[in-house]
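A short worksheet on the structure shown next.
Left out: one protein chain. Kept in place: all the others.
Read from first to last, the chains carry the letters A and B; within each, the first residue is number 1.
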Amino acid sequence: MSEEKLIFEKSSPGRRASTFPELDVPLTPWDQILPKSARRASALDLPEVSEQDLVRHYTRLSQRNIGIDTQIYPLGSCTMKYNPKVNEDIAGRDGFRNIHPYQPDETAQGALEVLWQMERWLGEVSGMDAISLQPTAGAQGELTALLVAKAYHDSKGRRPRKVLVPDSSHGTNPASASYCGYEVETVKSKADGTVDLDDLKARITPDVACLMMTNPNTVGIFEKDIATIASWLHAVDAQLYYDGANLNAICGVARPGDMGCDMMHFNVHKTFSTPHGGGGPGAGPIGVKEHLRPFLPVPRVERRVDGSYFLDETAPQSIGRIRTFTGNFGILLRGLVYLKSFGSDGLAEISRGAVLNANYMLALLKGRFKAPYGDRCMHEFVLSVADKKRDKDVSATDFAKRLADFGYHAPTVYFPLIVAEAMMIEPVETESKETLDDLAALLMRIDDEDPAILHAAPVNTPVGRLDEVGAARNPVLRWMPTKP
Amino acid sequence: MPSPNDRKYTTSHEWIQVSGDNAVVGLTEYAVHAIKDIVFLELPDTGKVLESMKPFGVIESVKAVFDLNTPLGGTVSEVNGALLNDFDPLAKDPYVKGWLIKLSGVNGGLTHLLDSVAYDKHCAEDAH
Partner (left out) sequence: MPFEHPYLPQTENDRAAMLKTIGVAKLDDLFEPIPAAFRLAKPLDLPKHLTEMELRSEFQQLAGLNKSTGHLDNYLGAGAYEHYSPSLVKHLLLRSEFYTSYTPYQPEMTQGVLQSIFEYQSCICTLTGMDVSNASLYEGGHAMAEACLMARAKTGRNKVVLGAGVHPEYAQVLRTYTHNLETQIVQAKLAADGTTDLDDLKALVDDSCAAVVVANPGFFGCLEDGAAFATIAHAKGALLIACVEPVSLALLQSPGEFGADIACGEGQSLGLSLSYGGPYLGFLAAKMALVRQMPGRICGQTKDNRGQRAFVLTLQTREQHIRREKANSNICTNQTLMAIAATIHLGALGPQGLRDVAEQGVQKAHYLAAKLSGLKGVKLAFGAPWLNEFTLDLGVAAEPVLRRLRDKGILAGVPLSRFFKERDKQILVAVTETKSRAQLDVYATALKEALA
């Protein structure tokens, strides 16, 4: 396949892909409006193309990309489930799409009710007492919750300085903790993939503000001692944070709020089916227990006795505002549509399907690939190809690149950091048995191939392996016009 | 190949060669090979006062980043600035042309540092 030029390289002065009606008000002389010194003098190097050429360009670019609609996307930790079309239709309705965030509450009752309902649904699914829909993504949810924890400790006149994270945690956990001015201390994992309780217990002191846990953890194992861990933390008034990245494993079956967790975030773009959008947008609401409610960010959605909804900015102990306006409304709306499509009678089927599919895939693959954490998992599992790397110089990257030749996106590779040559597979509940059979068969076929084929892969994709070293050493980060 | 025995080492793979109050600091061949393709190097300005075993710079590959720790405290008297534009001397000759910084007013004892034999043993275990 040939290169697709940049849109700028298709530009020709004078072409345009849209026109506007003629100005229908009398012209105010520009000199009366804008002093010359304030006007733009430099060129505006935006593309000039016709409508069809523009449409073709981005259609072709889309064809140089694969999504969930193309093929199974077994990326561990990312929950790449089907993104329902009805969600897009509903979010695209005029009454949701074309409303301004500062509209008077009386003219946005439907939107406010969507937010209010979403809070109730998330609260019931998680067992948390109060929800804030403000955070824009999971990492902002983490930050928001940690700020809430900080405000809580402050309110009690305590100044703990540490946040604990397991060594298998997502990188956002320690990064978010740093934002709050906390020192990050890493807790060891045991050989079975769970947190080392002895190491953890030794680290829990009054200087600990919070422990951030993912459960099931990032190797797909449920931390069964979570209640004990919670009790240790609570003995020093430290908070237990539940990273909701893996909520798809327990959704409708068990609730973080019942396990002693004090606070959590949801990844609406993982568990609740909203599109990943090539990297975003998502939504990262948080849930907290009652004692943390006063510290949640503003605005809050509230309901009056007459049943009408309003945005409330008055919360004296609130951490304040974490973003402009009222959250990623369009994403939260899609998430609510998804939740309602399952309802109380169906939500458990999400995680039941996800856990069934993951265990089935693991059962198909464990004879051929090393499964360092046993032959059962929750919604995802980790394989290690360290032995294959050693024996025939085939790495996790090689598997990933070779899968691309068959039109499959790779599993997550090299995460979690505690597993050498890790391949982390999350098959999600929306994939059929046949799709899983095909992927498992393909992985085994690739394993049988000559390593040289894997090293050369991919060959069937629009581009082959990239020079990432060159990209980092000599960064070219934008198109530049060639000066005449 | 055994590491040169004319200098001391840290477990985080820096070497230091002390003469009187002055010292030269660099990165070991083992570390340079482990990083493989260096894409970025950050070194301190001259005059900066460094604390023993604290980071003074950063070295990066595409997907990994490592702090550079100074084996001993002192004041940065010279920086191998040429490396910032060309990593080759560091990649190919880390013990001579690829030195990173020179220190003056070096302070502290050497007891926390490894000799070449102990360092090579440490690397052998590390590789495991």
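Convention: a residue touches a chain if its C-beta (ideal position, glycine included) is under 8 Å from a C-beta of that chain, and two chains touch if they have at least 3 such contacts.
As the structure is a computational prediction, the values presented were derived from the model and not from experiment.
Asks: Going by the contact rule already stated, which one of A:D237, A:E349 or A:D447 would touch the omitted chain in the full complex?
Replies: Considering the complete complex, A:E349 is the one touching the chain left out.
Asks: Please identify which residue in A:A404, A:V419 or A:I446 touches the non-displayed chain.
Replies: Touching the chain that is not displayed is residue A:A404.
Asks: To test your reading of the contact rule: which positions on subunit B touch the chain that is missing from view?
Replies: Touching the chain left out of view, subunit B contributes residues 40, 60-65.
Note that only the chains that are shown with their structure count from here on.
Asks: Go ahead and note the Å separation of the Cα centroids belonging to subunit A and subunit B.
Replies: Here the centre of subunit B sits 38 Å away from the centre of subunit A.
Asks: Enumerate the contact residues on subunit B facing subunit A in the complex.
Replies: 37, 39-40, 60-63
Asks: Which subunit A residues qualify as touching subunit B in the complex?
Replies: 414, 468-469, 472-473
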